[in-house]
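Omission of a single protein chain aside, the complex is shown with its protein chains in their original locations.
Up next, chain A:
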Amino acid sequence: MNSVGEACTDMKREYDQCFSRWFAEKFLKGDCSGDPCTDLFKRYQQCVQKAIKEKEIPIEGLEFMGHGKEKPESSS
């Protein structure tokens, strides 16, 4: 599956693989420690943000706070 930004697809796939592994092997088993995907996500996000601006996709009310832990519950 591609990214909305064509140039971001490879970074996206790398991040997706990292996330899927963490999700299945850690998160679903109750282990929230040590998210290994933060750096991959940061690189991928910079690319996606640029693509969203270029394509003028209307994303509102979303702060790009990245990949985090202990974030307050989203109200949306």
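In the analysis below, contacts are C-beta pairs under 8 Å (C-beta built on N, C-alpha and C of every residue); 3 or more make two chains touch, one makes a residue touch a chain; residues count from 1.
Definition applied: contacts and distances are computed from a predicted model.
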Options "Globin domain-containing protein", "Vacuolar protein sorting-associated protein 26C", "PRELI domain containing protein 3A isoform X27" or "glutathione transferase": UniProt name of the undisplayed chain: "PRELI domain containing protein 3A isoform X27"
Missing-chain contacts mapped onto chain A: 1-5, 8, 12, 15, 19-20, 23-24, 27-30, 32, 41, 44-45, 48, 52, 57-60, 62-74, 76
